[in-house]
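Of the protein chains in this complex, all but one are displayed in their positions.
Chain nomenclature is as follows: A and B, assigned in order of appearance, with residue numbering initiated at 1 for each chain independently.
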Amino acid sequence: MPSAAEIVFDRVTKRYAGREAAALQELTLEIPAGTFCVLVGPSGGGKTTALKLVNRLIPFDEGDIRIDGRSITELPAVELRRGIGYVIQQAGLFPHMTVGENIETVPRLLGWERERRRARTGELLALVGLEATDAKRYPAQLSGGQRQRVGLARALAADPPLLLMDEPFGALDPITRHRLQLEVRRLHREVTKTVIFVTHDVDEAILMGDRIAILREGGVLAQYDTPDAVLARPADDFVARFIGEDRALRRLALRTLLDVPLDPLGRRDELPQVSDHSTVRNAVSLMLETGADRVLVVGDDGGARGELPLERATELLRS
Amino acid sequence: MILLDTANAHTFLEGFRFIGDHPGFLAHKALEQLELSGAALGIGAAVALPVGVALGHLHRGSTVAIGASIVGRALPSILLIAIFLTILGIGFVNNMVALAVLATGPVLTNAYAGVDGVDRDVTDAARGMGMSRLQMLARVELPLALPLLFTGIRVAAVTVVATAPIAAIAGGGGLGDVIVNQASYRLQGVLGACYCVMALSAGVWLALLALQRFVTSEGTTRRVAGTT
Partner (left out) sequence: MIAAGGPEPVIPNFGHGSACVTGNHLFCWSWVREHWSDTLEPHLVQHAELTVIAVAIGFAIAFALALASHRVRALDQPIAIVAGLIYTIPSLVAFQILIAFSGLSNTTVLVPLIGYSLVILYPNIVAGLRSVPPGVLEAARGMGLERRQVLWRVELPLALPAIIAGLRIAVVSTVAIATVASLVGDRGLGYPIFLAMRLPTPFKTEIYSAGALVVALALAFDLLLVATRRALVRWT
């Protein structure tokens, strides 16, 4: 199995009986292999529907969905699903099985021998940041955040080329949610798979996605682009309203001071200081707070890297 | 060995014929049974209601309350009747006591569940308003617990009425006299009396249900948990 798959939605339409408006309206989307694609939008926008069409939990009416060129209707549904990782909000861990047994579910279905399954479980536990001893524990003994990690490990167990994630962090408290968001991003850098991630939280989408697809009410695709592009050039009023009036600041939050051109060092004393790992937005916030018109950017070792004038932020927004 | 009548659909209808032929007699027996059941239920409820309500109000003793029903299910009625037979001799009283013991189970469990299950927010509000315990019980908890309480009584009533026939072997009278006496009354009679017992049970259930509907106010209809 290739390690990442290309997904194509080809004019996919889904209607529900008794409803006039279609849930999805000729959705066309191309997701290159290895992309972390976030489907975001208000409720009723059809994003969860679109996700569930991919593993055929819901059948579509018109159009086609292709994984690496093959239509998903070619395989029997059960076989298709065994090749796709699926993570849901409540984690859906099997309460009567240990963490290890949960993770081994799909490998067992695929007929892996015990040694291979055990080894894989160990690998995955380390990957998602859990202890090897956690394999023997039951879901009831874990916290919400730990359960989601297990859910993630379980979805990755058979090394599927595609991962579907349906608002996986929705039920967690903000701190755990943020931590897991960063974890998943890190994971994606390590283990490049194609991910389709659904959320209604536009901040989460901007944080996590390589590409974000904004779905309007009625399943209409409003915009599909990188987060920075969406923030810079929202396709229409709906998108602009959806991402919020502070989109300029959000764009700045996407850039860390590490990859931004800095001015050479001038009179550096009395300048407020900011770490080079921090974002441009934080630097701007600091300048507004202190009334300074520039900040000193400092590295981990305490050494000064350069200065950032306020105008630089405006320049960045122009690009 | 007693020769038994072989059965067919005809025999079942014969049972109804028996009822038609001996209405007075069966009515008398049925009345006897109701007397016994009523007395047993009365005593059982008189004991179990206060205990259940008290425990529920205090939110304690749940094991006792739940256990009462479990024990009630586990104790064979014959055993109870036999035991009280040895203690109290034959007649009305021993059967009444035995059936009363049976009746306490559902009544106690439901009384407990009803009062204990009153929404804590409601009782907190009542306490906060300055109601005394007694006032809270009378004006808030009992009215809200009424549906479950009543259900407990209904279940107990039907259990008692349905079990009473067995008391006939210990001198309890009632329709059981006919049912256990196939020699004298033939299969017809037995079947007729059986139908009467079932009709009696159903009648008691419905009558108490009507009473319950009449007594409980609209705002207190809740999902009924209770036994069975």
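The definition used in the following text is that a contact is a pair of C-beta atoms (placed from the backbone, for glycine too) under 8 Å apart; a residue touches a chain by one contact, two chains touch by 3 or more.
What you are looking at is a predicted structure, and each value in this text was computed from that prediction instead of being measured.
Contact with the undisplayed chain is limited, among B:Leu75, B:Val93 or B:Met131, to B:Leu75. Touch with the chain that is not drawn comes from one residue among A:Gly18, A:Gly69 or A:Pro95, which is A:Pro95.
Only one residue in the set B:Leu55, B:Ala68, B:Leu85 or B:Ala100 touches the chain that does not appear here, and it is B:Leu85.
Residues of subunit A that touch the chain left out of the display are 55, 57, 78-84, 86, 88-97, 105-106, 109, 138-140, 151, 154-155, 164. The chain not displayed touches subunit B at residues 1-2, 4-7, 11, 70, 73-79, 81-83, 85-86, 158, 162-163, 165-166, 169-170, 176, 179-183, 187, 190-191, 194, 197-198, 201-202, 228.
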